[in-house]
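Let me give you the structure first, and then I'll get to my questions.
We show some of the complex, not the whole, and keep each chain where it was.
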Amino acid sequence: GEKPASKPAAKLPETVTIAAISYTYQGKPTFNGLSQVVINQGWLEGELKKKGVALNWLPVPTSVGGPLINEGFAAKRIDFAGYGDFPALIAKSGGVDIRAITSSGQGNNAYLIVRKGLEAKSIEDLKGKSLAIHRGRPWELTLAKLLDSKGLKLTDFKIYNLNPQAAYSALAAGKVDAVFTLSEAILQEDKGAGTIIWSTKSNPEWKMRTGLFARTEFTTQNPELTQTVVNAYIKAAHWASQPENRAAFLELASRGNNPTSVLERDYANEGGDWKDHFSPIIDQGFVSHFDDVSKYTFENKLVQKEVASRDFIDPTFVNKGIDELGLTGFWKETPVTGPVQ
Amino acid sequence: MKPDLKLILSVSSPLLLLIVWQAVTAFKLFPPEVLVSPTAVVAAFGEVIATGELQRHLSESLTRLAGGFTTGASLGLLFGLALALSKTVEQVFGPTFQALRQIPVLAFIPMLILLLGIDEVFKIVIIAKAAFFPVALAAYDSVKGVPKSYFEVSSLYRAPWWVLISKILIPATIPNILAGVRLSLTRSWLVLVAAELIVADSGLGQMMEMGRQMFRLDIVMVGVIVAGVIGFGLDRLFQLLQAHALRWKTA
Amino acid sequence: MTLKTLNLNAFKPVWLLGLIPPVLFLLWWDHEAAKGGANALAFVSLAQVGQALIDMFSSGELALSYGSSLGRALSGLLIGGGIGTLVGIAMGLSKPVEWAASPIYNSFRQVPILGWLPLIGLWFGSGDLSKLIIVALSAFYPTVLYTFEGLKQVEARLLDVGRVYRLNGWQTFWRIQWPAALPSIFTGLFQALAFTWISTIGVELLFSSGAGLGAMMQQAQLQARLDIVLVCILFVGLTGFAINFLIKRLSQHVLSWRSVRA
Amino acid sequence: MDYVPHSQIPGHKVKQTGAVSLKGIKKQFNFKDRELKVLSEFSLDVQPGEFVSIVGPSGCGKSTLLRLIAGLDDTYDGTITLDGQRVAGTSLERGLVFQDHRLFPWMTLEDNIALALTNRQISKDAKAKLVADHIALVGLKGFEKAFPHQLSGGMAQRAAIARSLVNEPKVLLLDEPFGALDALTRVHLQGELQRIWLAQGSTMIMITHDVEEALYLGDRVVVMQANPGRITHTVDVNLPHPRDRASPVLHRLKDEILAELTNVPEAPNSVVRLIKGDDQ
């Protein structure tokens, strides 16, 4: 896209701040996904140190991650953040100039779990029943797509706006008939609270996508630093993609909400290779996903301005990084090159 | 003379705040994405009123608040008095009361959902819990501080407990109890909004939370101001009550 | 403790009465837990809670989270309570300050904390400082209110005595107004204590994650680990109880001049 | 002097009840680290319908004694009975005028007095009438709606007297009821108190520092001394009521009592040296 031609900063910033969804593990924050791998590898910190730049990680809890990161971007307190499609788009639409600079793989699965004892096999069976979802969270889009495909509308259900914690309690207590949520649904199923009747495994294209987002001002002023950060994430993705690192990665991930067994099942039966989960490549699928999100949020008046992908997605860093690191062709996706359409 | 200064000061201080706010945003000292200007808030205000959203959210919240707050505060008053007046009640319930009043009601939500479901009763119970404790504590603590001589006069005339409470203890402790009621209103608001975040489709809290999720800080500010103004109004009401109850001091 | 120092009278078993409600509650709890089914999810068995307590304790996780929440609550109480007392004093002693400050104070007080989050996040980041500010704010409100009320209720007949002996402003405050307001100020402190705990837990959910009972509880809920939630509740309650007890002792000592019912 | 039964005093109706008996009362306060013996082996028998005056030095335990009889304090040794029944807690049968007025600052004069009638099973109108009558009795007409802080010291004291009279207790305990009153009001209220006492046949125990008053009203005057509080002297006043204040008998008895009261081993010395004062 066209960006204002601003000169690179003469001086490097003192710190680079990366925010990411995190969990508390043994009293300390553990980051979600690749961020923790980046930390563990220590490469980024070392590279930045050589340039006299400190690396600062900002852990944000999942429940308020979106708003916190958006506010941090707006206040220029953070430079990069790994988070979801929906909140990032909201920020962009609200005038916070950020853009997606890598993908974080195929995205997250969403699940539909129904309470014990309810004879429902599909979403259609839930018509007129109560369905809990946390409004405004990224997986609402997935639900919208599912409903759309079946010719259903939110108004066909008795919708309860519940946060996940409350939703699981209500499900267990039989106070709602179904919950639409993320992979914790597997855990709930294991605990006997209900049965999963649908997931994005049947429609991988509806998965919620996450990626690394950056403040545009920062990337234009510090392209080299940005490249370093992106390269670190690519290296982390490469590490995680190695089948021999699978167990180690799952162990890291299990420090979040879900035990390894659940993660295994979340990752299972998806076809393709293990490494597909981690591809940083921004491909056309990624771009069209954001087009969809943009359209949906605008049509549903969740945002006031429609965001054009070309202003919002910048594949140049990741493309250059893959090149620099000699990883061209390692992941199967076809990178978008040139301006995003 | 004096009342004039009072009026001037109490009107000018909020006004000054408003002017500073407008100035800060006009000079773009902070990014407009986060510190929205008063004019933007007024615009958002117009928007949510025009769509009827504000009215809907507000009436939902106020209904919940009215139910939960009045139940919680009045039960709190009774319980606090009982705790202060009866040794037995104090011995049996005192420790539990002191421990329980420190625990955020939000921590009990899973259990409450199990017991009460997720409909209005549940929300009202949560607010009632939040309203209960400040009033109970204020009543307990200030009745404990009532001079012995008042109890002696009352006991001399063998005033029944309701006379003791209504004619002696409440007047003697009204400033502190009302302060407790005012705090309990604050806390009810807080918990109401929190509860609406967790389990609701409507209400001021939901409006603010959605505003935040959707990065509409102008709408969040509308919520802030509406909550502040309503809280202030209710608070004024209590102050008037207090002035009425204390007229024996100045009459 | 030797037999000599063990004063048997001090061990009158009346305090055992205080155990009745918690014990009854636990019995009911275990009964519910034993029902199984949906109940088993919300009412974990006490054995499980005990096990969680042991696990969390031995992993050091509990101490870390607990210590960080306790530190936050106490420093918030100290800072918010301290500033609140000062502001309450200023409002209680000076009419113009009261007139100027009370509309702002009384409306800000009513704004749900959530409303401030974006602004506080913007100005102070989303780290420990912001958390501390919110916690301190929650202690600030009650202390202002009760300090102010306490000072306003000081009897004119006692102030007259100070005038007769020509006490200056400071002397009047320190010798008359402050002691007269102390009972009310202590009530404010008791209120503030609860508010700090509640906001400590709350704010750990709302800002950057890290050590803390609130964060731990939040995550445990998502993981459907009710046993961990209960251990956290237990610690919040017991700590509140203990701090309350200490402040009570202090107040009884400081307010020993009152002739109140035993 | 022999005791003249009240029934022989003209105009005095005596009830068969209202006998107060104190036996071996011991009372102490924990005062800092030491124990303060306030009453020691205190015994006194008051006949039904008798009027007993108590005089004694400041701090000798008079108020403490009345509090015990009123049932406001039960941490003492010994027994106190009313008509043979052990006194436990307060009762409407035993009224008390406190030394300090103890009006409730948030109640009007009227409401303060009406409080005493809370438990009286009579109509609202009758209550209002009683209250109004007693306000008039103590000369406070026109101040019905006044709050205590709007009353003078003597007016507040009178209000407290009205409050204690309004529900006609069988035994009335009065702690310096007329201390803050001017001579005229005092004489008037002494007369009223006597009139009520004669008409109701109630038992009265009154603390006063005015020996004349003690003699004018009392069937008996009890003289106390301090450290520990005890009875050192009892004077029977065998004169019919109402009495002639100028009676030589009363004068003689007054001298006797004053002699007893001033017969103290050591009075505090003048120890204050005056350090300022420009004319020293």
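Per-chain residue numbering starts at 1, and chain names A, B, C and D are given in the order in which the chains are listed.
The rule is short, and it goes like this: contacts are C-beta pairs under 8 Å (C-beta built on N, C-alpha and C of every residue); 3 or more make two chains touch, one makes a residue touch a chain.
Keep in mind it's a predicted model, so treat the numbers as computed, not measured.
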Quick one: state the whole-complex stoichiometry, one entry per label shown. A x1, B x1, C x1, D x2
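Here is the rule we go by: only the chains that are shown with their structure count from here on.
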Across the interfaces B-C and A-B, which one involves more C-beta pairs in contact? B-C
Taking each chain's centre as the mean position of its Cα atoms, how many Å separate chain A from chain D? 86
Once you find the CA centre of chain C and the CA centre of chain D, what distance in Å lies between them? 49
Here the gap between chain A and chain B, centre to centre from mean Cα coordinates and rounded to Å, is 38
Residues of chain A touching 2+ other chains? 67, 71, 74-75, 165, 168-169, 172-173
Which residues of chain C are in contact with two or more other chains? 38, 41-42, 117-118, 122, 221
Quick one: which chain pairs are touching? A-B, A-C, B-C, B-D
In the complex of these two chains, what residues of chain B are touching chain D? 149-150, 152-160, 163, 167-168, 171-172, 245-246, 248-249, 251
Residue ranges of chain C in contact with chain B within the complex: 14-15, 17-22, 38-39, 41-43, 95-96, 99-104, 106-119, 122, 141-142, 145-146, 149, 152-153, 183-184, 186-188, 190-191, 193-195, 197-198, 201-202, 217, 221, 226, 229, 232-233, 236-241, 244-245, 255, 258-261
Chain B residues touching chain C in their complex are 2, 5-6, 9-14, 17, 30, 34-35, 88, 91-96, 98-104, 106-108, 110-111, 113-114, 133-134, 137-138, 141-142, 144-149, 151, 175-176, 179-180, 182-183, 185-187, 189-190, 192-194, 197, 205, 208-209, 212, 217, 220-221, 223-224, 227-232, 234-236
